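Here the structure comes first, spelled out in structure tokens, and everything after it is commentary.
What you see is the complex with one protein chain gone and the rest in place.
Note that the chains take the letters A and B in the order they are written out, and that residue 1 is the start of every chain.
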Amino acid sequence: MLLLETYKKLAGEGLWHNNVVFGQNLALCPLLAVTGTATNGLGMGLATLVVLVCSNGLVSLNRHLIPAEVRIPVFVLLIAALVTLVDMTMNAWLHEMHKVLGLFIPLIVTNCSILGRAESYASKNPLVLSLWDGLMMGFGFMLVLVLLGAVREIISSGTLFANASLLLGESLSFLEVTLIPDYRGFLLTALPPGGFIAIGFIIAGKRLVDRLFAARTIRVTTGEALTES
Amino acid sequence: MPLEQLKTRVSYQTLLLAGFALAASALLGIGDWNTRDAIEMRRQEDLKASLAQVIPDELYDNDLLKSTVIVSTDGLSNVQEILVYQARKQGRTTAAAFLLTAPDGYSGNIDMVIGIGPNGEILGVRVIAHAETPGLGDKIEIAKSDWILSFNGRSLENPTVEQWAVKKDRGEFDQFSGATITPRAVVNAVRRGLLFFDMHRSEIVE
Partner (left out) sequence: MLTIKPTSGPHTGSETGVGSIMRQVIYALLPATAFGLYLFGWPAVNLLVVTLFASLLFETLCLKLAGRPSIPTLKDGSALLTGWLLAMTLPPWAPWWIGVIGAGIAIVLGKQVYGGLGQNLFNPAMLARVVLLISFPLEMTTWADVTPWLTESAPDFNAGLTITFAGLSNPDAVTGATLLGHVKTEWLQKHPLSESLSDFCTLKMWLGMTRGSLGETSALLLFAGGMWLLLKKIITWPIPVSMLASVAVISGLFHVLDSERYLSPVMHLGSGALMCAAFFIATDYVTSPNTPLGQIIFGSLCGLLIYMLRTWGGYPEGAGFAILLMNSLTPLIDHYVKPRIQGRDRRGRPLEENMLKGERGKRKEERGN
């Protein structure tokens, strides 16, 4: 029961409250660089997710062996090796995706959230929990990447998940939608400043949701208190 | 000695770091071994795909990437030599293709591939990479506009050398409204490509 609570809490932290982008405001560089389209966001998100889960797992497995003095170089070494592996794998078997994201895949190394999770969670917790934490954090990051990519893609070119079938084969082609036919295009959102502006609005939206929920919770609790008394 | 005590020793830390480095290298080595062939294959597929855009399938039965000839440009371009891919059918050269760069685009180089028939007639031109203004100059891409197809079937005689220019320069080819520099750069580069082919026809089509 207690363990289930821990899993639930980790999921909540990773997906919403302490989300890499929303909560920690980390990893904005890959976030803004690749999210021109939802497909790119999904690809980058998946790649980051794989690296994050693997690095959390490896760090957690070896956490008793690694002395505090050399932990950072060891973490960086592990992450760099993992990223290079993902890079090579994508180049070989997800080539079209790699052509688009190629420049940014190596940059996952510099994604501070991966080192951050290794340092603040995986190095102190058992394997399964660390894997779960990596999965949830990575998933939360991927969701933001896809959301931001979708918003920018719709505004900049009127499509959604364009070329998604290139990412994971024909099975994803159902995702490709042209929302606004003959759209003129609003170029700014496809450029980095547009990414900043869009993420600003999305974070504002998240805060708004939080506030609405907080207001409701207060009302509910005071309501209960009233009925009790 | 218990692990906690061992962990404070510099020799342990050094060995651990070395151990992880070794493990990571081994991992990468295995990864490279497994993906190397696939990556090389993808690279060749990319090249083939761009060549196939400018040389129709029915024109050749050979491997384009394997029958190539290196031709000197004699100062016609800023590169010394151009690698020309030859399309052959039953031993006869039926077409040639090569990469072409327009250095004077609105923002940097425009990389193109051009396919030319043995009589000097253009089979097709495609833009591979460019950094032109989106929405304006990017109409040179086949995905954005049919403009690039207007080169099909053209040669140095059709139109005449003077008319190998955009309409604004009193030539044959349309410019886009709002952008003249990009199409002008492409037209000029294609003309230079034709001149290059013309000068070296005997070497390429033997």
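The rule we apply is simple: contacts are C-beta pairs under 8 Å (C-beta built on N, C-alpha and C of every residue); 3 or more make two chains touch, one makes a residue touch a chain.
What you are looking at is a predicted structure, and each value in this text was computed from that prediction instead of being measured.
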_Contact partner of the left-out chain, one of B:T14, B:Q44, B:Q80 or B:S107_ = B:S107
*Any idea which of A:L28, A:L187 or A:I202 touches the chain not displayed?*
A:L187
_What does the interface between subunit A and the hidden chain look like in terms of residue numbers?_
184-188, 191, 197, 200
*Mind pulling the subunit B residues that touch the left-out chain?*
104, 106-107, 133, 135-136, 177-178, 180-181
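Heads up, the rule we're going with is that only the chains that are shown with their structure count from here on.
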_Gap in Å, rounded to a whole number, between the CA centres of subunit B and subunit A_ = 35
*Within the complex, which stretch of subunit A touches subunit B?*
64-67, 69-70, 73-74, 77-78, 80-81, 84-85, 88-89, 91-93, 95, 99, 185, 187, 190
_Going by the contact rule set out above, which residues of subunit B touch subunit A in the complex?_
3, 7-8, 12-13, 16-17, 20-21, 24, 27-28, 31-32, 34-35, 38-39, 42, 45-46, 134-135
